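Structure first, commentary second.
A single protein chain has been omitted; all remaining protein chains appear in their positions.
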Amino acid sequence: MTLFHKVLLGFVGLAAMLPLIGVPQYWLYTLTIGLYYAMLASSWSLLVGYVGRISFAQAAMSGLGAYVSVLTGMYLDLPVIPSLLLGVAAAGVLGLFIGWLTLRLHGAYLGLTTIAFGEILRITVTAEHQLTQGSRGLQVRPLIEGAGPATYYYIFLAAAVASVLLMLLLLRSRIGLFFQAIREDEDGTASLGVNVTLWKSLAFGCSTAFAGLAGGLYAHFVQLITPSMMSMQEMGYVLAMAVIGGFSNVVYAAFGGVLLQILLEALRELGEWRLAVFGIIAILMLRFAPNGVFGWLENLLKRKG
Amino acid sequence: MTLVAIAEQAANGLIISTFYALIALGIALIFGVLKIVNFAHGEFYMLGGYSCYLAVTLLGLPPIFGVVFAVVILMAVGVLVEQTLIKPIHTGKVDRPDEYAIMITFALAIMLLNLANSVFGPWPQSPAPVSRGIVEFGELIIPGDRLSAAGIGILLIVGLLLILRYTWAGKAVRAVSQDRAAAETFGINISRVSMLSFGAGAALAGAAGALIGPVFNVVPAMGAVPAIKAYIVVVLGGLGSIPGAIVGALILGQVEVFATILIPDTNRALAYKDAYGLVVLILVLLVRPQGLFGKPERRA
Amino acid sequence: MQLEVRDVTAGYQRDIDILRGVSVVARPGQLTTIIGANGVGKSTLLKTIIGQLKPGSGRITYKDRDITGIATRELVSAGIAYVAQRHALFKDMTVAENVEMATWAFRNDRKRAKSAIERVYERAPYLKDFAGRRAGLMSGGQQRLMQLELALMSDPDLILVDEPTVGLDPKRAQTIYAHLRSLVQDEGRTILMVDQNVIAGVDVADYVYVLELGANKLEGTKAKFDAEYRDTIAEWLF
Partner (left out) sequence: MQPQLDISNLSKSFGGLQALKGIDLSFQKGELVGLIGPNGSGKTTLLNIIGGYYKASGGAVTLEGHKTDGLAPSTLARLGIGRSFQVTKVFKRLTVLENMLVGALADWRLSRSSARDKAHGVLEKLKLTRLADSPASSLSGGQAKLLEFGRIMMLDPKIVLLDEPFGGVHPELKRFMYEKIVEWNEAGATIILISHDMGSIFGLCRRVVTLSYGDIIADGDPETVRNDPAVLEAYLGDHHAA
């Protein structure tokens, strides 16, 4: 284990201690939201950073997971866990389908197609207001009746850590190698006997399933969801988080999500300027440090240790 | 439905098409020369709206100069963005240029949106329109602010087409879009043309924002929907094709107004209005990615 | 010397040099042909001279001025024209517009531009007949000839020609070779040409270079080639 990994593990350990050392509830709430973004940003980097497929539908997929979970709970009287899983499945299957449909599309063309899918989802959720209450938002039952912020915090921490570990497991397997080979050169990968069609679609599905899980959990935590969680602006925050953390690595991206959410709350006095500054930082990162803050940090620690 | 109602819808469609075309032409111009899709185009449009608002409300200029002011400002913004963020793509300073181009313009969009939120606040502003009142064509009634905005829009489009056709700068833009290497051997300065077309593309978006701002209010988030419409238009017409962008805009304008009429439940119909074009976008990209006017790319 | 290429190396990928130290001279008022098997780097050499490819090492001078790595458009202004192997025209523009674009480098000198256009229509009346037609609709041979005519409009001292007759029928090819010859003989221009058609390429030349795998193999005047190598040309290709 390198020094950098130890530092990261230290952070996770510290995170697990926070409720015990009396961190104010307000900050636990913020961190819980940060963990939601951590899941979302890392799921996005799984697709963009490893398979080289761009998608702007990730926030919409999180919303899909949320709405499916909430609606199946409401209308089919399902308990929370099965409805959450249905949300994950819905997001995963739709992602798989989109991945398969867009096999031949690359770069900006793929970006535009995923924007279209994301926006259609958002518009549908907004339009079907007898079902979803449209943009007024939908009341959601809590994940656990009467649970306090610390409980939610631990659930999200566990979910985020488990998601990232699962992604790492996938990426360390031969499938992860196929993903990266596809990112580098599709024809070259196919020439070696790898079923590019299958893995490209599956990568999309995996990535959106994680987004669906994040969205479902989020819905039952904040207990009020609106279609705005599926907007392109929300997508922009996810992108900024992944880019600033480092989108070439799911761990960096996850930390980026938490880091940005913390900064967002800590710099509240700055008002909307915070977001503008994050935009500028994301731009500068893309231009000058494509590995993000944590990629840069890892390099720094590598040189020292 | 009565004949007048149909005529009214068609006229509405035409007016909307003008704005779509204006925004889409900018995207097409930029894609033609630089081969990148500018995902920050909606925010250029929004900045156009605010530039006009500033000129008219704070500086007290007449509305028509507000539009001119917006064009000048956005031209400058476009040139600045091209020089700092886009140029590195073509000088080999970026590792994965395709990925970079998409993400950097998307990040730019988010940055500009939040910048506008910080500077101007989220409240809608409404600068004075170029003209007010209504215009009657027999039984057909059209609000004057829309009609005048569309009229200026058409003038701008015609002006752009003339520039592309008859001026050296316009010819250089077309030449580089068609064949970069050939343009270079003819002695054309590619990087200057790139800068120019990015600036001009931004200026067109700015003009559209300045024209429509007074009609629908100016707010930081105003760019999102028109930008997506413009992407639909350029994909429909074939990315990078100038005539394609105009025809695509005409088609989308009519599809939207008439498809809305087809759904009986009016609330729903309005809510889904923005989705039709997106379905078209997906279908075109999947079935004929080169669009109606583009030529298929040949491998090998 | 008009153009002098000394020990140039160049390639498209890192560490893979297609040219591994080529030296070529284009003598004023002569037609110099470079021949060699497929893939020896003939086209690469022209692309390197015209600035589309950066040489790894070596030196290129034009009229004693170092032009190594200079932008293409500056070379065009300096009087070098390049006729690429691809049909490098603006296919969606009309023939007349293409003709106009060919005056780009000197468009601000109205008189010169105007006379260049008049001259080209005189030299190639068919361009006038097709003026309103889209360039992409002309036949392959016509596009090829047109490319050459457009390159001549800047009144270049040196013309680099890449595979002038590839894909053309013999009659068209003959016209083009005759044209190239007269540019040298009657107008005193210098031509550096690369040709896959070995026999015709040597026939039309004053001086010949043979390349092999990115390096010089042989060179000599046409007379020397006719006398000594005619029958063994085939050997070098195999």
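Per-chain residue numbering starts at 1, and chain names A, B and C are given in the order in which the chains are listed.
Just so we're on the same page, contacts are C-beta pairs under 8 Å (C-beta built on N, C-alpha and C of every residue); 3 or more make two chains touch, one makes a residue touch a chain.
Predicted, not measured: the structure shown is a model, and the values here were computed from it.
Engineer: Can you say which of A:Q133, A:T151 or A:Q180 touches the chain missing from this structure?
Structural biologist: Candidates A:Q133, A:T151 or A:Q180; residue touching the omitted chain: A:Q180.
Engineer: Of A:L143, A:V194, A:L264 or A:I281, which sits in contact with the chain we cannot see?
Structural biologist: A:V194
Engineer: Out of C:V5, C:I18 or C:V208, which touches the unshown chain?
Structural biologist: C:I18
Engineer: For review purposes, identify every residue of subunit C that touches the missing chain, sorted by number.
Structural biologist: 11-18, 37-40, 166-167, 170-171, 173-174, 177-178, 181, 195-201, 203-204, 213-214, 233-234, 237-238
Engineer: Which positions on subunit A touch the chain that was left off?
Structural biologist: These residues of subunit A touch the chain that is not shown: 174, 177-178, 180-181, 183-185, 187-197.
The rule is simple: only the chains that are shown with their structure count from here on.
Engineer: Measure off the straight-line distance from the CA centroid of subunit A to the CA centroid of subunit C, and report it in whole Å.
Structural biologist: 56
Engineer: Hunt down the residues of subunit A that sit against at least two other chains at once, touch-wise.
Structural biologist: Not one residue of subunit A touches more than one other chain, so the list is empty.
Engineer: Any chance you could list the residues of subunit C touching two or more other chains?
Structural biologist: As it turns out, subunit C has no residue touching two or more other chains.
Engineer: Please give the residue numbers of subunit B that touch subunit A in the complex, ascending.
Structural biologist: Those in contact with subunit A are residues 36-37, 39, 85, 88, 94-95, 98-104, 106-115, 117-118, 221, 224, 228, 231-232, 235, 239, 267-268, 271-272, 274-275, 278-279, 281-282, 285-286, 289.
Engineer: Touching subunit B in the complex: which residues of subunit C?
Structural biologist: Residue positions touching the partner: 50, 52, 72-73, 76-77, 82, 84, 86, 88-93, 97, 100-102, 104-105, 107, 150, 154.
Engineer: Can you tell me which positions in subunit B touch subunit C when the two form their complex?
Structural biologist: Answer in residue numbers: 168, 171-172, 174-175, 178-179, 181-189.
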